[in-house]
Structure formats: structure tokens, C-alpha cells
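A single protein chain has been omitted; all remaining protein chains appear in their positions.
Just so it is clear, A, B and C label the chains in written order, and each chain counts residues from 1 on its own.
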Amino acid sequence: MSLEDLYREVIIDHYRSPRNREPLKHADTRAEGVNPLCGDEVTVELELSEDGSIDAISVRGQGCSISQSSASMMSELVKGKSRDEIEEVVEKFRAMMDLDGDATDVIDPEKPGSVLGDIEALYGVRKFPVRIKCANLPWTTLAEALERTN
Amino acid sequence: MSLEDLYREVIIDHYRSPRNREPLKHADTRAEGVNPLCGDEVTVELELSEDGSIDAISVRGQGCSISQSSASMMSELVKGKSRDEIEEVVEKFRAMMDLDGDATDVIDPEKPGSVLGDIEALYGVRKFPVRIKCANLPWTTLAEALERTN
Amino acid sequence: MPSLDTAAIRSDFPVFERLIGGKQIHFLDSGASSQKPSQVLDAMTEFAAHHYANVHRGAYTLSLEATTEFERCRSSVARFIGATSPNEVVLTRGATTALNQIAFGWGGEHLRAGDKILLTTFEHHANLIPWQMVARRTGAQLDFVPFNEDYQFDIDVFEAKLDTDVKVVAVTGMSNVLGTLPPLRQIVEQSHSVGAIVVVDGAQLVPHLGVDVTDLGADFVAVSAHKMLGPTGIGFLWGRMDRLEEMEPFEGGGEMIADVTLESATWAQIPHRFEAGTPAIIESVGLTAAIEYLEALGMDAVAAHDAELTAYALGRLADVPDLTVYGPSDLSKRGGVISFTLGDAHPHDLATILDSEGVSVRAGHHCAKPLVRALGVPATARASFYVYNTTDDVDALLDGLSVAADIFSPSRVV
Partner (left out) sequence: MPSLDTAAIRSDFPVFERLIGGKQIHFLDSGASSQKPSQVLDAMTEFAAHHYANVHRGAYTLSLEATTEFERCRSSVARFIGATSPNEVVLTRGATTALNQIAFGWGGEHLRAGDKILLTTFEHHANLIPWQMVARRTGAQLDFVPFNEDYQFDIDVFEAKLDTDVKVVAVTGMSNVLGTLPPLRQIVEQSHSVGAIVVVDGAQLVPHLGVDVTDLGADFVAVSAHKMLGPTGIGFLWGRMDRLEEMEPFEGGGEMIADVTLESATWAQIPHRFEAGTPAIIESVGLTAAIEYLEALGMDAVAAHDAELTAYALGRLADVPDLTVYGPSDLSKRGGVISFTLGDAHPHDLATILDSEGVSVRAGHHCAKPLVRALGVPATARASFYVYNTTDDVDALLDGLSVAADIFSPSRVV
């Protein structure tokens, strides 16, 4: 299965059936992100444990399949992770979407999904640079939510 | 003598020694003209007789040799003339400066000065279209002064 | 018989020589900005290469040539829109600046608390935000005419809202989202009967259907060159002379003054008082060439061509399952702009998928957020036509939409 096909199926699935959408009752932190160029919106809410790991996450928003599936897949990826693990994932995602770098340093195109799971489907977005901001939106919003706890 | 030489001598003469510059004590009408593009200024004052002919004229102003000599030469040309005669002169001058027309219908390049006198020196200005407005400024100001008496 | 010889026209537009990803370009975004024919590009280059200098005040040959060309643009615009004099034409940066000049320069001077500014709910931000700013400054109130159930200008609401408190009616000549053509003539007549001035946002109207401003009888019209085959960086404002006389300059600077002391200044004659600073000189040559190009085609033929393509496209789109078109079904009430959504596919995704099929459409709120919100969607995709488009482009759009439909088909859900 080519990465492009993966892109299509996984993305549409997360777009249609976004995970972790339920608002949190006792969120410790939250942030809202908007992509002013296309109007896409993402809200991230987090419940954190003492040590800073993510106990629960809610992502909601509206926008294209790229931003909304990215939000959904991100929520699955970071839930339950420690602060260090999150930082590692964030860095890998950033590297994967960085057109100045070579994503194959991070992920293995031969074994799609082996490093970051579903969200590697967004690798295909590199072919549409104008949409990279969409893929990144939930991640920058997550970063902002985490920053607010510092 | 070529028209261009005529242009130079007569124009510089009227520029340096403008005629009819004394303000009129009992002007019946006056008008001020400005060329907004270059800032040249001309003031025209007239004393008129009952029948509308020009008994006395004063032209003053500041600006380039074209506008100021045109004013001086115009003042000599119209002084003492009847309303009809002025109209004729104005029309001939207009035709001489009209780039869409052929000035030789009006004046005779073989006999410079034979139709409008000194002011035919301004014929040379046709070669510098941007300066035609300068030559015309005193004339449009005269027209305005006359209009105010109607 | 087709209205335009599109094969000949397309050969004038170098962009169509290009392939992107091996595919021909099906450019369906002229509503945002049009492509440029080589006649326009060549005229600008030749002028800039051999006849360029700053305009006005220059007593030398190049400066005279440049001034002559610049003023020829003004005359060309006047002829193109049927103005009674070139002096009624103010050359601006574009439609946005023209509308700001009108809103601040006329509205800012003449509106008072209690006055009303009547707009539509489907204005482009360029004909909305300046009025919001001016309303805030003057205390005037905004009010809005909505579209009716067929996405047409709701004339009944307009008549109900029009009273003597209304001092300005500012309305688009053609909606850049719905394609709607408000009944301008009637709007002008009724507005004038209550003493309101009429400002027409002609950014879409004039490139596609032309205008005769004298015949229309409006007070102000704003237009951009870049949507009518011309360059960016230039547009124009037409105003009836008596309204221009009531307008204050929006910007101060060179070329717009009669006299200046350290403390104060008096304004130059109209239109120069509204053109502070060095204008878009090279661009004026391009605008003249664009106007001459459109005049050679004939604006009736341009409008007919748009209408033919629109009818063809709407016919084909009607057969696409789950596709919704937002705009008048009455073809006589709309121009060549088609907004649509396809099922639950987000318009940005549609645009990306269509792009990979060579089809350029715009997706988003099209600088008309209140309208798109009123449509109840986060965004629409929009295809818009111009002189170089053909039914081939529409067919490519339909092919692209079927790729998108396939990707977003429910059966693909894992």
C-alpha cells in the first residue's frame, strides 16, 4: 500500500470519525488555534497528572480533512504519554512535515506507520505544501496548551 | 530668421522686460490663473469701455519665459481691441497652439509675425508639448476675466 | 455559435503553454484574479524599457511620454465605463483602496450619528469593513439587505429598509460568491428618491459584464484592473463630478496639492487631489492594454461567453450527487461565479484534489465571511470563468469532482 493511499483512507476515516472529541469536564489547560489563511479551527483540552503526562485529551474543531484528521490522530498519539515522550513525538512530527528536511530520517516509507502510527498518513501532505499549515495546526495548539501550564 | 531663433529672442525680451505690468487703479474685471503642474501664475486686470473693448490691461505673474512672455505679448496684442477682434485673436492663438491642427492654416511660417505679431514666436513651443499649457495660461486667464463681465 | 474564439484567445495567454504535474491548467479562479494576455505584458515591458519616467512636473521627453500614457489610461477607463469625462476617473491601487477612499473620503465627511448605511449581507469585506470603520467614527448605523430564497438581492427587504435616514447604499454589482447580480438600476433609482447615494462595488461586475456609469446613474463605482486582464497594483474609482467635489482626499502627499505652506495645504483639481504620490505608472499602461483587449472582444461577447459557460456548468453540476450550488437558479440574475460544496468534503480538500487534476478553484470564505456563515457552511469551493475558459475546463472540473467524490465516498470509510 502506497503512502498516498494510506493518506487517503486513514485521513478520511479520522475526518469522519474523529477520536477524543468529548469536552473534558476538568481540563487543566486548553488552547484554541486558528489558521487565519483558511479559517480552520482546533481546540485542545488536556487533563494532566502530577508529573505532567497527559491523562486525557479532547480535540475539537472545524476545517479540512487534513487539520481535523491530524487533530484526531494526534490525540490518539499523545494520550497517556509522559512529557518527555510527547516532546519526542512532537519533534518527530515536526521533522516529518519539514520540507527543508528529509522525512525519511524520521519515518520509514517501507514500513508505513512503524514510527508514528496512523499519523504518518500525513506524510502525503508534503506534496501539497500549502496544506502543511493545516496538518500542523493541532500540534501548535497542543504546544500552546502545554506551555500555559508552565 | 528661423522661427526657432525668433522664439528665443522675442521670448527672452518679453520675459525680461514684460509690457503692461503696472496694476490698474480702476480695473473692471480681473482673474488669476495658476498652472498646477508647474506653479506658474498670471494675473490679468482689464479696464473696459462701454462697448466691451479693452481700454487698459495689466498682466503680472511669475513663471517660465513661455508663460510670462506669452502674457506680455498677449497684453500688447489685445489692448485697444474690440470684443470681436479679441475673440478672433484668441481663436487664432488657440489654433496656432493646437497640436491636433495645422498651425500653418493660421500663421504663415514664411512671414513670421505677419498675422499675430511677436506672439508667433510661441509657435516654437509646439515642439515642446509639455510647455503648451504655459503659453496658454495667460489666455485662459484673460478669458476668465472677460467671462466675469458677462 | 460561441460568443468568443477561445482558441485564438488562449494563444494570447502564455500561462496556458504550461503543464503542471504533466497536466494542462484549467484555470477556474478568475474571480480572484485573471490571467494576463501577452498584449498586456508586452505593453508594460516596452513602456518600462523605453519610455519610463515619473509623471507630471517633468519637462523632458521621457516624462512627457510617461504622462501621456498615464493620462491615456484615464481616458481609456472613461471610455470603457462610459464616464462623461476622464476627470471623473481616479486611478487607485485597486478596488479595495477605491472603496476605502469613498467610505472615508465621502462617508467620513458627510455621515452623522443617526444616518444609515445600507449594505447587503453578501458584500465582499472590501465593501463592508471600510463602512464598519466609518460607522464607528461617525456614529452612523449599518443595516443590511439579505438575499432571498433563490440567493437574489431581496428587493422587498430593501424597499422596507430604505428610508430618508439612509444616506449611503453600498452594494456589489455582482457577488463574488453567489454570482448574484442585484438590480442596480432599480436600486439607484429608489435610493436617489430618498436622497441616498449609491456606491457600486464593481470589482466583479465591470470585468465580466461591463458598465455604463452615466447610464446607470450611480454615484461611485470601484474596480480593480487585475480581475480584468490587467496588472496588479492598479484599479480605479469612478465618481460623478458633483460627488467627487464632495469627497475629501484620503491620502496626503505629492501631486495632490494646489498650494502648501508648513501649516496647511489646498487641494489640486479633481481627479489629481485623490492621487497622492507617484501613481502606478507602468501598471497604467497595462490597464490601457487590458481595456483595449476587452474592447476588441466586445463586452457583450464577454458577458455572453460567461453566461454560456455558466449555464453549461450548472447543467453538468446538477447531475453530481451530493453537490450543492449556492447562487441564483435564475440565470439572468447571476454572473459566471459558481460556489458549491460536495457532501461532507471540506472545500479545501476539494481544491487540493482538483489541483492535482490540473483544475484551479478557490476554497474558503472568499472574503465574505458573514455571507458564508449565513450559508451555514464553513467554506465553499468556487469556480469562476473568463474569456479564456472553455467547456473543456468545466469537463475537467467535473472529472476532478468525481475523483474527490470517490475519495470522500462513504464506502471508503474504514
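One rule holds for everything that comes next: a residue touches a chain if its C-beta (ideal position, glycine included) is under 8 Å from a C-beta of that chain, and two chains touch if they have at least 3 such contacts.
A quick note: this is a predicted structure, and the numbers were derived from the prediction, not measured.
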Answer for the absent chain's shown contacts is A, B, C
Residue of C:Glu251, C:Glu292, C:Glu308 or C:Asp399 in touch with the missing chain, whole complex considered:
C:Glu251
Could you tell which one of C:Ser3, C:Ser360 or C:Asn389 touches the chain left off the display?
C:Ser360
Have a look at C:Ser3, C:Ser76, C:Asn100 or C:Gln152 and name the one touching the chain we're not showing.
C:Asn100
In the whole complex, what residues of chain B lie against the chain that is missing from view?
8-10, 12-13, 15-17, 38-40, 62-66, 68, 128, 130-131, 134
For chain A, which residues lie in contact with the unshown chain of the complex?
34, 36-38, 128-131
On chain C, where is the contact patch with the chain that was removed from view?
14-15, 17-18, 20-21, 25, 27, 29, 32-33, 35-36, 38, 41, 44-45, 48-50, 52-54, 57-63, 93-97, 99-100, 103, 121, 124-126, 128-130, 132-133, 142, 144, 224, 226, 231-234, 250-257, 259-265, 276-283, 348, 351-352, 354-355, 359-364, 367, 369-370, 373
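What we mean here is this: only the chains that are shown with their structure count from here on.
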In whole angstrom, what separates the CA-based centres of chain A and chain B?
81
Rounded to the nearest whole Å, what is the centre-to-centre distance of chain B and chain C, using the mean of the C-alpha atoms as each centre?
47
